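For this view, one protein chain was removed and the others were kept in their places.
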Amino acid sequence: MLTGLLLGIGLLALLALVAAGSGWVPGQERRAARAVHGGCLVIGLGFAGVAAAKLGMGLPEVPMALPFGPPWGAAVVALDGLSAWFLLLLGLSGASASLFALGMPPETGRVLVPFPLMLAGMALTLIAADGFTLLLGFEVMSFASWALIAADHAEAENRAAARRYLMFAVLAGACLVPAFGLLAGPAGSLEFSALRASPPEGWRAGAVLALGLAGAGAKAGLVPLHAWLPPAYRAASGPVSALMSGVMYKVALYVLARLLLDLCGPVQPAWWGVPLVVAGAVSALFGALRANMEAEIQPLLACSTIENIGFITLGFGLTLAFRGADLGPLAALAAGASLLHALNHGIFKTLLFLVAGAVRNAAGSQRIDRLGGLIHAMPVTALAALVGIGAAASLPPLAGFASEWLLLEALLAGWRVSDIVFQVVVAAATALVAMAAALAAAAMVRFFGLVFLGRPRSPRGAGAREAPLKERWALLLPAGLVVLLGLFPGLLLALAAPAIRVLAGPATPTPATPTPAPAGLVLVAGEGASTYLPLAVALLLALVLVTLWFLVRRRSTGATQRGPVWNGGFSDPPPFLHFGDPLTQPGAAGFAQPLRQMLGSALLGAREVVMMRPPGDPRPGHFAAHAADPTPGWLLMPLARLRDGIAARAERLRDLTIRGCLSLSFGTLVVLLALLAWLEAR
Amino acid sequence: MPFDFPLPSFPLPWAVVFLPWAGALLLAFLPRERQATLANIGVSAAGFLLALALLAHPGGIQGWTHVDALNTPLVVLSFLIGLTTAVFSHGAVGAERFDALRLRAYHVAFQVFMGAQALALLADNMGVMWVAIEIATMASVLMVAVHGTPPAIEAAWKLFILCGVGITLALFGTIILYLAAQPLVGHGDSGLSWTVLRGLAEQADPGVLNLAFVFLLVGYGTKAGLVPLHSWLPDAEAEGPIAISAVLSGLLLNAALHAVLRAKAIVGAHDGAVAPGRFLLAFGLASLLLAAFALWRRRDARRFFAWSSIEHMGLAAIAFGLGGVAGNLAGLLHMLGHSLCKSAVFFGLGAAVRLRGSQKTADIAGLCASHPGLGWALAIAIAAVAGLPPFSLFASEFLLLTEVAARHAWLILPLGIGLLTATVAKLHILQALCLGDPTPDAPRDAASGGATGADWFTRDWFTLGPVWLHLALALLLGAALPGPLAMLLGQAARIPG
Amino acid sequence: MLTFGSIIVQALHLALVLAAAPLVVGLIRWLKARMQGRRGASPLQPLRDMLKLLRKRPVLAENASMVSEVAPYVACTASLVALACIPSFSRGMLLAPVGDLILLVGLLALARMALALAGLDVGTGFGGLGAAREMSFAVFAEPALLLCVLTFAILAGTTNLDLIAATFRDGGLGLRVSLALAAVAMLAVAVAENARIPVDNPGTHLEVTMVHEAMLLESSGRHLALWEFQAALKLTLWLALLSAIFVPFGTAPTGAGPLAWVLGLAAWLLKLGALCFALAVFESAIAKMRVFRVPEFLGAALLLALLAAALLFVSTGLA
Partner (left out) sequence: MTFGQLPYDVAHLFGGGMLLLSFMLLYQRRVTAVINGLAIQGAILACAAAWQGGMQSAPQLYLTALIAFAAKAVLIPLALRVLIRRLDMDRTVDTAMGVGPSLIAGVALVALAILVVLPITTGARAIAREDLALALSVVLLGMLMMITRRNAILQVAGLMSMENGLILAAVGVAGMPLVVELSTAALVMVVLVVAGVFVFQIRERFDSVDVSLLDPHRGEGR
């Protein structure tokens, strides 16, 4: 099985080579694109199949040493429950994205080469069983995705985004590598089995926590290390951003979970959960709020990703805390919530980014203020989008709700950790999570309502056509998955049981333990008292809906009639305005206005500038809304200034005459001699 | 070793040294450019083959030389880079506009340098090693100054004076080293033999050893470009033919650091002496931090990568300063990887500088758009130098960081800051050089002998071939080293202690 | 679980709330009118309105999509399902295991999103404005509600409504400050969710008060009837929820007989009537606030709910 996975990774690398080779032969782009994306599709499905087989059949986990690796030892790979769970997500999301890309006009080599490499890097990270292989895959993934972001590098904005992106990726590496070093200790072996055998203690453990959180957080986009994330999405194409958002952050979170929950051993204290809970809650709030301010659809979705990453991190934090407080079932509940949400979010965010890609391809823009009314031109895409936003807004009975239900149940049980600080933190986190969920719903309404509903806002947008057949299939595949995942979360949790055991400890029941009869159809929390029956809810909703429709239509038989918009009695727009009066439609900034005033000005430094002309002045007035993320201001800019200051000072050393350089050498020699004399005199 | 060398008494190390020198003699009499460059390739290839034979050498002392696991890979790599540099230079030398005399001087100096480099690595006798490094220095001065322009002479003069002083100090250290051994071995050559000294160090006077180490460190450290002894390096690598930059940063620095390492091994063998690792650690950290910040102020692409050499030497010094098998392995791997990747960058950069007619960063933008083959090759090479996977610098930096974290956790902070600052600076330059809107190519006049657009394309592979070869080797080194070679490196890591 | 009694109770409950919903709206209107010195329309008037609207031919805007036609059904369904899970006169209904407070929040969100999307469908200024405000208010209402749920979950150990009601009825919790605080918070949320004064004014269609009604400007005929019905369902839902949690007295326990049901029914009607009266008094007594004061109003509720949970940590010695 591992051999198969490795073969898949090798094939992906080969595909990248093929794509690179096709760059030399002009006119082969179409075939190369088909080969690459087709290959990725097949391999992605293969990954998902292997992972599902591993999870479902409980195949044994045998680490395998590879015949190659770093010069100091062999690379080791293994597939345990946690790896398999994330591999499942990788396979499903990768297959969807590849399928979508097959339908798109062929990409250039700049995209074709790194695309399979990114998949390979992620797969390698997931199946790695030693520190080096893990980080090798991790950084390959980062570098490949940088190439994808930088593919369209003619625009300075994209270049800046790519640079910042890579910077944070490097930061992540620079934090994670010492974390593994600290974990290994003087013994030096980086194999996971060896690391597990000697969990860190004291300040080492604290340092591992800090470094791991910073490292994985920088890659996963946890606040305040998220500054790179939204701009990176402005550049990437639909399938690429789907893959990045759907899977890449999950891989970062996988590293977080692997490092802190698995490799650090089960004996860490309960307070370890606090930093994760705080970071998760704050990220959720910030991400969701920013999603309401963004003016373009892909950054909007990216911000929503920050929010969901926050949820998952929060779940991991709760797992740590519950485990530290010896509350095994609750730890399993929180771990299950996180894992399920990771999968759910991976799928529905893939779907939404593919929708965004389809919209971009069809309407030629991703600015909300140039789109609108697409539901008429693109009904299938709109339907898929509706499913996606429903899941993203965590509406029952779709996928997002099940995992959020578990997460909230875990949060509501947080008071069982008998520490008043933790209790208050969890209570506050509950409020923040609820707020973030509501904000996400608002953002999703904004996304769907402004892009698909209403009237077109630009001629290009009005000329949009439905996505081609393959793209539509690629949208319907994850959309169907979202529905299925929402209906059968219990089955999924049963499937995730091996992964939950990795996180929550070996002897914990899963939250889907079938206490009431139909196994796997019920989510259970809080010692069996709280239940969520998604299938029952769905059936109930369907039943009521059909009945209601039937009753109402029997009573009211009249066919609907079409008429001009009433619009509160406002007069019709003049005929030269083909799309109606654009000012009477809510715009991207306008829809965000209440939230901007309520929360944005406090948290994001949002402000509005309204410039009204004095009476009689025929020139148009102006309105502009700004929302700036404060973190670059108080995190990146001071650091950059500090760096430049030090660099300027260091420059003085360079600007020396030969005599000055000689003096340096001489001074060094004299200092060393004096040091020697002092050392020996002691 | 897979098989015994057929003639154990055959002085293979000396053959490796003298072949390039004989080649230098030959090249001194070849006036025509094409002949000379081809002959240069031939000599380098022969040298490389001989060096490969070292892999099959049983090892051990042979007169003033010795072959062990530590110097064998360095020698082989040196000759490999020598060969690729010769290949690159075949495509590039036309653009340097040499007259006949300079062409000969250039080739002679190159081969003399190669021989001296080999001798510096293979020498067992510390005195011989010193002589070899001195010869290499003088050859490199000639190579840097070969253009005779004021900046070149300025740089060469700086190199000469600073390294001259450094080398003088190193000789003083060598003499003191003998002073330590003299009471134990009596008269004779063996008093300067590294192997003997290493064995006897435990009984020697620690005070003398300390003194010797300080002088050797400052002396050879100057050549290795460790801060604050580095001042000659950026200018020397930024002037002269660009092939020389590849050689200087790829080979000369390694030889010098190797010498420091040998000195450290001797002193470290004595428990009563000062811990030499601490000194290396301090120098390494200073190099890393200063270079990391200095990188942000560079506007000249070659100087940028020269500073990056300082940074990488600093990293290797930190690794060797940590010591232990893992630390030494990290350092060795870093040296090897840095040589491969940095020379690849200089090859690519050389082509770019030739095309754009300037080595200012601002004049070399957008290579990926104007020359995709070159642009992406250079981009990947820079990424490799920045320590991104899957190339070997990633592996060595990984090992170094984990080692530091495991053994001297407080070092993570300065090391992490330096590494991060430097890497981000390199990513900046990567994007500045390779991405974005291309700047126009320099106009070419037919008389210059420079390549026209089409001409450049035919010579393309003299640039891209070496670049890709180096990258492929760096990839192998980092992620899939064949077993015997990995064993060799493992043995090598045990040598410095 | 699946007993005959539970099915009967469920069916009765469903019929009861379906009937009660329009009446509750009418009753409040009538009470308010009386308090303001008017005679007021009959409490049955909303029901008559709805039936009349149902018969009318709906007019859709030219660029309206399927969303306008489907959304009212979805919203109504979600509200109805939610209401079906809230115990009224008796506990132990068929849907009691489904009746989870978090699910309730989710169903409310579903209805809210359907409403907001319907408001945005035609692309008019009013619809967008209303949708934006509706979604924004929820940003404060939902956390407050969930913190109240946290208080209940701590006290009852579950988020299942039926079990919470049982615990509060039988558990002998007595009067608790936390519960009082949570009650206030929940009342505030209820006011906001139902677009009542002071958050919104259900009685007018003026632009200045536009939140809920603004989204319905383009709907007509059966769609409007459904929206009106949905609003009524939601109001009833909140009143039922408040009475089920905070005044669970008189409710028939699980598996009780018809006599207990009758008692429970009487008690429930009484509670509902009292709540309607209280709401009418409240709405008559105060003025509508500015839109951007609403976050402060709901923020206060949020803080109260947080305080309730924190007090609970301290007072019950859970720490």
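Structure notes:
Going by the order they are written in, the chains are A, B and C; count residues from 1 in each one.
In this section, a residue touches a chain if its C-beta (ideal position, glycine included) is under 8 Å from a C-beta of that chain, and two chains touch if they have at least 3 such contacts.
Since the structure is predicted, the reported quantities are computational estimates derived from the model, not experimental observations.
Although it is not drawn here, the omitted chain touches the following shown chains in the complete assembly: A, B.
Screening B:Asp68, B:Glu96 or B:Glu134 for touch with the missing chain picks out B:Glu134. Screening B:Asp205, B:Asp363 or B:Asp460 for touch with the missing chain picks out B:Asp205.
Of B:Asn125, B:Ser287, B:Ser308 or B:Thr463, it is B:Asn125 that touches the chain left out of the display.
Looking at B:Leu169, B:Leu419 or B:Ala479, the residue that reaches the missing chain in the full complex is B:Leu169.
Mapped onto chain B, contacts with the missing chain fall at residues 125, 127-128, 130-131, 134, 138, 145, 150-151, 153-155, 157, 160-161, 164-165, 167-169, 171-172, 174-176, 178-179, 182-183, 186-189, 191-192, 205, 207-208, 211, 235, 238-239, 297-300, 303. Chain A meets the missing chain through residues 651, 655, 657-659, 662-663, 666, 669-670, 673-674, 676-677, 680-681.
Please note the rule applied: only the chains that are shown with their structure count from here on.
With steps allowed only between chains in touch, the distance from chain B over to chain C comes to 2. Among the pairs A-B and A-C, the greater number of C-beta contacts is found at A-C. Averaged C-alpha coordinates put the centre of chain B at 76 Å from the centre of chain C.
Centre-to-centre spacing of chain A and chain B amounts to 43 Å, using the average Cα coordinate of each chain. Rounded to a whole number, the gap between the C-alpha centres of chain A and chain C is 35 angstrom. For chain C, residues touching at least two other chains: there are none.
Residues 372-373, 375-376, 390, 393-396, 401, 405, 408-409, 411-413, 415, 418-420, 423-424, 427-428, 430-435, 437-439, 441-442, 444-446, 448-450, 453-455, 516, 525-527, 529-533, 536-537, 540-541, 544-545, 548-549, 552, 555-556, 558-568, 570, 580, 584-586, 590-595, 597-599 of chain A are the ones that touch chain C when the two sit in their complex. Residues 23, 68-72, 75, 131-132, 135-136, 139-140, 143, 150, 153-154, 156, 159, 162-163, 166-167, 170-171, 174-175, 177-182, 184-188, 190, 204, 207, 643-644, 646-648, 650-651, 653-654, 656, 658, 660-662, 664-665, 667-669, 672-673, 676, 679-680 of chain A are the ones touching chain B in the complex. Residue ranges on chain C touching chain A, taken from their complex, read 1, 51, 54-67, 69, 73-74, 76-78, 80-81, 84, 95, 97-98, 100, 102-103, 105-107, 109-110, 112-113, 116-117, 119-129, 131-133, 135-136, 138-147, 149-150, 153-154, 157-160, 163, 207, 217-218, 221-222, 225-226, 291-292, 295, 302, 305-306, 309-310, 312-314, 318-319.
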